[in-house]
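Left out: one protein chain. Kept in place: all the others.
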Amino acid sequence: MSEKVLMKGNEAIAEAAIRAGCRHYFGYPITPQTEVAAYMAKRMPKIGGCFLQAESEIAAINMVYGVASAGKRVMTSSSSPGISLKSEGLSYLAGSDLPAFVVNVQRGGPGLGGIQPSQSDYFQSTKGGGHGDYRMIVLAPASVQEMASLTIKGFDLADKYRMTAMILADGTMGQMMEPVELGDVEVKDYDKSWAVTGTKCARPHNIVNSLFLEPEELEKNNFARYERYKAVEENEVLFESYLMDDAEICVVAFGISARVSKNAINEARKQGIKVGMIRPITLWPFPKAPLLAAAGHCHTFLSVEMNMGQMIEDIELAIRCKRPVRLVNRVGGMIPSPEQVLLAIQDADKGGKAS
Amino acid sequence: MMNQILIAGFGGQGVLFAGKFLAYKGLIEGKQVSWLPSYGPEMRGGTANCSVIVGDEPIGSPIVNAPNTLVAMNLPSLQKYENAVVPGGLILVDSTLIAEQVRRTDVRVCYVPATKLANDSGFATLANMILMGKLLKESEDMSFEHTEDALKKVIPARKIDLLGVNLKALETGFAYAE
Partner (left out) sequence: MIVFQKPKSLCDVPLHYCPGCTHGIIHRLVAEAIDELGIEGETIGVAPVGCAVMAYNYFACDMVEAAHGRAPAVATGLKRADPSKIVFSYQGDGDLASIGTAETVHSATRNENITVIFVNNAIYGMTGGQMAPTTLPGQVTQTSPYGRDVNHCGYPVKISEMLSQLEGPEYIERVAVNNVKNIRNAKKAIKKAFQNQIDGKGFSLIEVISSCPTNWGLSPEKALQWLEENMIPYYPLGVYKDRSAEKEAAEA
């Protein structure tokens, strides 16, 4: 067992990526994720890797596209406005079935917004962002340890399913320090015979491409891609269930919102309120089954999120609108307080009993 | 026991470093810890603050909204956070920089002329660690143990020659009696 060290979330991502075999990082400065780039700038030259500060977010994601085409592990990181710029590249990565790893340490929006923590890119990351039919695996860490472990997992999932895995964190997760244990990582080998590595004049040329002018062919491609997505939905859902066995109220929250909610749930439990939490760790694939099961014994759901109500739509779909889902939120860089969540739990408790 | 500590002052006063020291000390002692800085433009010139939680239970929110312990290193910080401290909590005040008295009567207050002590002792930049020394003394679940180990973790290798003065500053604060 390796020693526990204190690390910032952003640094934990960078170190975990290196341990996962990532030797190429491209980025452009933006708060609050700059520590990832700074860490990479320091470490990469010492381990034979490549850190390159690109001229723009757009260039950075296309450099990622280049390395991914060559079959090597590669990443970029940014924060909300920068991810908007990268969205073109995210669509192309999907269209070309390339594995890539992208980090979004969210800040408030829309537009230039602010630099304080936010979760308002939920739609952008889980529903698209770029154009066309595609998905990304979206991982939502709620601790510095998970910033590291989900980074390692993200690289594996990206390679396994030939798609982009994204860490959707927020400014708090990026900036906070917690103990983290970083062991050695076993980097698995994946078949990358599709990569452009030079034909050696010994095989037909490989083409990395997302253009298919024949509609039949493009449709076939989309169908095939969604078969893979289906496998992801079947096999890769991750969530944490907290005090759900006897729960009558179900809090749903991810990232920092889940941390805050835990305080409120513990307090509510002391007051005898039967409340628990389902914390999605993968936002896509979304943990639909456990939520639907919870609808069997919970009279109310609370969606605690730092946006104007984005994940709430997925909760309503997952439970097929069988139970009311209430939004508990702060936006613009504000973080819900445990008291706010507790009040919402107490309110739901009264409302639930009255009805 | 869950010690929720808020350290606040101007950028450059070593607020974040002091917090890291407490977090590492907790880690070495096998406790649950978290450290969360304020970030952004306010770090330059405005108030910088840092939430540190040290406790026995897994930590939920890393944000300290209601501190058990407030370390106020300048007046704006005291004014901003005085009312947030839980009743029965502790406020440490650098009385060299803060001339005002704490108005709350339901908290314990220690006035430590940390900046003056630091200047007098020849380590002018270590008022933060003098306050940390006092914090160790006044917090019921803390002690002076493992301070050197924790310092070794937070002082960068190229500055390790500063270990001695940091230790000295902690001792000065620990021994200070009003």
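The first chain written gets the first letter, and so on, giving A and B; residue counts start at 1 in each chain.
Please note the rule applied: a residue touches a chain if its C-beta (ideal position, glycine included) is under 8 Å from a C-beta of that chain, and two chains touch if they have at least 3 such contacts.
Note that this is a predicted model, so its numbers are computed, not measured.
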{"item": "Visible chains that the absent chain touches, using the contact criterion stated earlier", "value": "A"}
{"item": "Selected residue (touches chain absent from view) among A:Val74, A:Met136 or A:Val328", "value": "A:Val74"}
{"item": "Residue of A:Ala54, A:Leu218 or A:Val331 in touch with the missing chain, whole complex considered", "value": "A:Ala54"}
{"item": "Touching residue (missing chain; options A:Pro29, A:Gly132, A:Gly183 or A:Gly198)", "value": "A:Gly198"}
{"item": "From A:Gly9, A:Gly89 or A:Gly154, residue that would touch the chain that is not displayed", "value": "A:Gly89"}
{"item": "Contact partner of the left-out chain, one of A:Ser210, A:Ser241 or A:Ser337", "value": "A:Ser210"}
{"item": "Interface with the unshown chain - residue positions in chain A", "value": "24, 26, 50, 52, 54-56, 58-60, 62-72, 74, 88-89, 92, 96, 196-202, 205-211"}
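The working rule: only the chains that are shown with their structure count from here on.
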{"item": "Averaged-CA centre spacing for the pair chain B and chain A, given as whole angstrom", "value": "34"}
{"item": "Residues on chain B engaged by chain A in the complex (per definition of touch)", "value": "20, 23-24, 27, 33-37, 39-41, 59-63, 65, 153"}
{"item": "Residues of chain A defined as touching chain B within the complex", "value": "4, 6, 31-32, 115-116, 171-172, 175-179, 256, 259-263, 266, 335, 337-339"}
